[in-house]
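Everything on this sheet refers to the single structure shown next.
Only a single protein chain was left out; the remaining protein chains are all shown in position.
After this line comes chain A, so read on.
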Amino acid sequence: MSDLVEIDSLLSSNTPLNNTEDGEEEAMTASEVLQKLEEAWLNEKFAPDLLPVKSNLVECMLAQIDAMEANIATAKKGDFRISVHRMEIDRIRYIISSYLRIRLAKIEKFTTHVLQEEEKHRDTDTPLLSDAELEFAKGYNSSVMSHLTNTALRHMPANVASLNSKETAVVPLVDSYVFLKVNETTENVLIEEETVDAGEEIMDLLQGDQHIMRYRPVASLVESGAVSLI
């Protein structure tokens, strides 16, 4: 019983957690991490392309869940709080697994494209894929390629027996329309490139506004957190 309280208070939202990833240290409370993770989940859900992975958020939340579960295990049976903590853990688990599943679905869909993009991002602070996802993407890619080769390509005449993955790659439609909410006022966003019959269109995104527009012009703002997809 007293154990529960002790570890509980460590997890209380007032305790800042040290979130170390890439050598940079951010102090965030558990509830802020959860909030960020939820945002990342929704952004990932609605963005047409794959967003940079938020592995530090996922790992931090998983560590919180583990700590909480260890904590529950030591608690007295029948304690009222156990069921409450369990329910919360289930809710957080759902967000994490949904987030990871959406990413896997996108990786399967845009494998070649994702691997190309990943190479550009690999050595930066914001890798596109986590290590496990990268392994999955490579494995998936080679399985698909060997499947296509074995079932079809090798029976083809020599002049059409190769597959150019660059040409056949499925790319995300970044011009898809999305719903978004503005978190930070951003002025002078270029919405429409100048075309033959219409000039360019620039607008200010005011905090709290909701819009529907194409994803491409706001893609960088989604990454920076100035807007969230809804």
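Note that in this section contacts are C-beta pairs under 8 Å (C-beta built on N, C-alpha and C of every residue); 3 or more make two chains touch, one makes a residue touch a chain; residues count from 1.
Rule of thumb we're sticking to: contacts and distances are computed from a predicted model.
> For the chain that is missing from this picture, which UniProt protein name fits: "Coiled-coil domain-containing protein 22 homolog", "Chromosome disjunction protein 3", "DNA replication complex GINS protein PSF2" or "Exoribonuclease phosphorolytic domain-containing protein"?
"DNA replication complex GINS protein PSF2"
> Where the complex has a chain not shown, which of A:I72, A:V144 or A:I191 is the residue touching it?
A:I191
> Considering the whole complex, not just the chains shown, which residues of chain A touch the missing one?
Residues of chain A in touch with the missing chain: 5, 8-9, 11-14, 30-31, 34, 45-46, 61, 64-65, 68, 80-81, 83-85, 87-89, 91-92, 94, 173, 175-179, 191-192, 195-197, 201, 203, 208-214, 230.
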